[in-house]
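Sending over a structure as structure tokens; questions will come in a sec.
Complex shown without one protein chain; remaining protein chains in place.
And then chain A:
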């Protein structure tokens, strides 16, 4: 959680210093959800997220260096600088994206869950079934893909968990102004799905609920819908003036900061000392500083990266007038994508 917070704070700094561009959506305040769920997962499990994906990536194990370099648009980024803030991917860590349009990541998570089930049912693979988690917000819970996926996941009992990070706001649209029945978790039972609501500012409570959902998925009993009450401390993105949210609301949730809460819990229950926590924070600062240094020092992508990765098989660029596949020309990637 602390890594997430420090990282996001650094992102804000870097953005205003002109190292990071475009739309950047920070996760401050919601750390308990990412940590509570993802820290229960294995490397072979899958996660999909939205554009607010930096911390999901970090929780899933993507090194801070790779995420920062991606944000700086460098070729050492996890997506070689080709994805950016809203498109974090890591095949190694089972992060299936980072999606800019809301809702479009949910079917992808369902697809990964389908693969898990397929491998068991058809390919007769044994061992723990990999589970998938789809993270998305309150705004997405009004989108067609959400409902279509709840139906399919429950119908086929797929090992997927739908996690709604309800931070009450979709940019400037209040959840209550856009949703006829604001209790999202109650929509699961309409599909026959196990559902729960949890205080998303409390990492231990989130973990409890997450554990049950992960176990349900892994033993083949199907999906769960979990609504987490949470809050983003910053605006929707670094471009959002955040003028619509009432100061009283912001203050209410600031007092429920998940990191402050956990710190208090650890100290009160003598699980850790101040000194130990301070040394963790110091280590994390070093990780984040190192990530920035690494990203700064990394090279920008070369010209050839424009055409690489458009196709997994570059024969897709076709056959040129000379009868050869265009990709056979050694100078090809330095040219233009003409088909």
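Just so it is clear, a contact is a pair of C-beta atoms (placed from the backbone, for glycine too) under 8 Å apart; a residue touches a chain by one contact, two chains touch by 3 or more; residues count from 1.
Heads up, the rule we're going with is that contacts and distances are computed from a predicted model.
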Hidden chain of the complex, named as in its UniProt record, picked from "Trafficking protein particle complex subunit", "Sodium/hydrogen exchanger", "Presenilin" or "pyruvate dehydrogenase (acetyl-transferring)": "pyruvate dehydrogenase (acetyl-transferring)"
Of A:71, A:110 or A:209, the residue in touch with the unshown chain: A:110
Sole contact to the chain not displayed, among A:14, A:149, A:163 or A:225: A:149
Which of A:19, A:87, A:197 or A:218 contacts the chain that the document leaves out: A:87
For chain A, residues in touch with the removed chain: 46, 48, 77-84, 87, 89-91, 96-101, 104, 106-119, 121-123, 132, 144-145, 148-149, 151-152, 155, 308-313, 315-325, 337-339
